[in-house]
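Got a structure for you, written out below as structure tokens; questions coming shortly.
In this view, the complex is presented without one of its protein chains, the others remaining in place.
Here the chain labels run A and B in written order, and each chain numbers its own residues starting at 1.
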Amino acid sequence: MTAVLHLRNVVKQYGDSRALDGVSLSLPDNSYISLLGPSGSGKTTLLRVIAGFEQPEAGEIRFQGARIDALPPHQRGIGFVFQNFALFPHLSVEQNIAFGLTNRAIDPVTDGEVVRRKVKDMIALVGLTGLEDRGVSQISGGQKQRVALARTLVTEPKMVLLDEPLGALDANLRTRMRSELRSIRERCGVTFLHVTGSETEALAMGDTVLVLDRARIAQQGDADTIYNRPSSPAVARFLNCYNLLPGQVSGESFVSSVGTLGLGGLRQTAANPTYAIRYDRVSIRAKDAALADGETGIDGTFIASEYTGSAVNAFFTLADGSIFEVEQHLSHAAPSTFEPQAAYRLAWKKEDALVYA
Amino acid sequence: MNANGIKLGLAFYTTLFLVFLYGPLVVLAILSFQTGPEGGPQFPIIEWSTYWYKHLFGLTPPSRIAPLPIEEGLVRSLVLAVMTMIVSTVLGVTSAQAFRTRFKGSGVVFYLIVLGMMVPGVLVGLGMALVANTLGIDRHWWGTTFVLHVVYTYPFAFLVMLAIFNRFDPSVEEAAWSLGVTPARTFRKITFPLIFPGVLSAMLFAFTLSYDEFSRTLFASGRDLTLPLAIYGTFSVEVHPNVFAFGVLTTLFSFALLGTYAVLMSLSVRRARRVLVQEDA
Partner (left out) sequence: MTMPHLVDDTAPAAVTLPKARAGNLWLVAPGVLWMTLFLVLPIAMMVYVSFWTQTTFKIEPTLTLQSWITFFSSDTYLGALWTTIRIWLIVLATTLLVGYPAALFVGLFVKNKTLQTVLLVLCVIPFWTSFLIRVLAWRPMLGKEGAINLILMKLGIVSQPIEVLLFSDLSVIIGMTQIYCVFMVGPIAFMLGRIDPSIIEAAQDLGAGFWRIFRTIILPLSMPGVVVGAIFVSVMVLGEFATSAALSGRKVNLLGNIIVTQVGSLKWAFAAVAGVVLTILMGAVVAVLLRVVDLRKEL
């Protein structure tokens, strides 16, 4: 696969703080890339630097082989979809979509017939047929999202940057738009770089997932790799499905403040030694239940559980007061009930644990 | 302490305050209907008449009271106000646009512009007259006066536009750029239509301020009088009700101007409302 976008050591500074601290990445052509980062990690800044709305202090950006960091936004050929949609409020749906085609500096379409045909095709592609003459204030949030997308796609950019495109939609619509965004992208054959703060959204949508942490790229990989083998405790924390226990490796075990744990699974290097076990890899047993071969575990006091539909999340406090979460999928077993304030044994296979040391 | 009593007292006071603001104007309007030419600018009204309005337009038989030189003055004042309005609005919009991104020296430039509305007309007027004298330039209402009017009204236009740009969502422009549209064209096709209500307000400010301005005009214009100068000329002589009639007419003219502004504004309200809805979404 060829790389369409290439960043090397991009630095963006706001006053004393670095929003981007030497970001390097390389994005494949014709694919869906999601960029995951907590708020303040610099993900929006990264998109804005790529689009040309912000100037980096240092670094190099190559798009389709050519350097673009000195080009103004309108010469870059990169589309941008805003979180608030940023539709042109004084234009109708149709005029919004036609705007780029007729007004762009390079190769504007002057033939009204061509414009109408392209806009019509695009309106059909995103499913807005019948709303052409509406003002953009007279349509719903989901429809605005489609107009924003159509307006960009009709100009046939090689790449589209989406800044939390689903952030302004309600939960229901968000799930529907996920698959829709993916299928629209496949039909157009462009690269989507989708920024989000939601780990489920990032994992569900991206062929490739980038994780941004403290102004740097922490990990890049497919969803499966990111989910099962986060490369650092920070990435594991964003994924919001790992219990993280700080401590020290000592011989063949991990000494944490809540007990000594057996080592077994993947070991990666990290500055702060951390032991990570995924919520759904843990089983809850009676306090004195014996551990099977290849298992390890700790004791925890049950506080509460939360029903999420397909699963139940149970919360325990550990000896040092920290919270430990266990996810039980209801497809595996009927929900079991636990006694509040009672102690339980939390056990898992050593090989399921991820150790950073 | 009784808060309601205080509120009532203040409401009464505010009513008196408004009487204080409007009283003289009402009296002036009443006296403009004094009979003429023998009726003076005081009570009682000898007989109600529109004599002084006719007098303004030269429709009365000649009398010892000379007609106000308003006809040419009116034309000059209107032309001057329109010129000032156009130039100061253009300057105001472009400067405010420049202030949307921080630049070195923006603080100094800001104060330089705002100084224009703070420095009294006597001072700039005097300075301008001195400059013109020294350089041997003739003073005219369309030259030296015009540039001083812009010095006065441009800061107002600038501040209005600054406030408008403060509430403007720049992502709309960025969206246009990312579609391949040049910044210049984006400004024309997207930014300008959206800030138009603000531009209208800036124009209204500039027009009315220039139309009514006289202290700068006094020093910087030559022999040709503008409308306010014609009125100023009556200060030193006996006042007749024709000046009052004229005051009523200019006030009506101002209200007509305000009405036009209101209509133009409400036409763009629909657009403004669309912006609001989008921001809410």
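Note that a contact is a pair of C-beta atoms (placed from the backbone, for glycine too) under 8 Å apart; a residue touches a chain by one contact, two chains touch by 3 or more.
Computed from a predicted model, the values in this text were never measured in an experiment.
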**Complete:** Contact with the hidden chain, among B:S63, B:N166, B:T251 or B:S266, goes to B:T251
**Asked** Of the residues B:G36, B:G121 or B:P197, which one touches the chain left out of the display?
**Response** B:G121
**Prompt:** In the whole complex, what residues of chain B lie against the chain that is missing from view?
**Reply:** 1, 3, 6-7, 10-11, 13-14, 17-18, 20-25, 27-28, 31, 41-43, 91-92, 94-95, 97-99, 101, 103-104, 109, 112-113, 115-116, 118-124, 126-131, 133-134, 147-148, 150-151, 154, 158, 208, 212, 214-215, 218-219, 227-228, 231-232, 234-236, 239, 243-244, 246-247, 250-251, 254-255, 257-258
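In the analysis below, only the chains that are shown with their structure count from here on.
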**Computed distance of Cα centres, chain B from chain A, in Å** = 55
**Item:** Sites on chain A touched by chain B in the complex
**Value:** 51-53, 72-80, 82, 84-90, 99-100, 103-106, 135-137, 141, 144, 148, 151-152, 155, 168
**Request:** Write out the stretch or stretches of chain B touching chain A in their complex.
**Result:** 169, 171-172, 174-183, 185-186, 189-190, 193-194, 271, 273-275, 277-279, 281
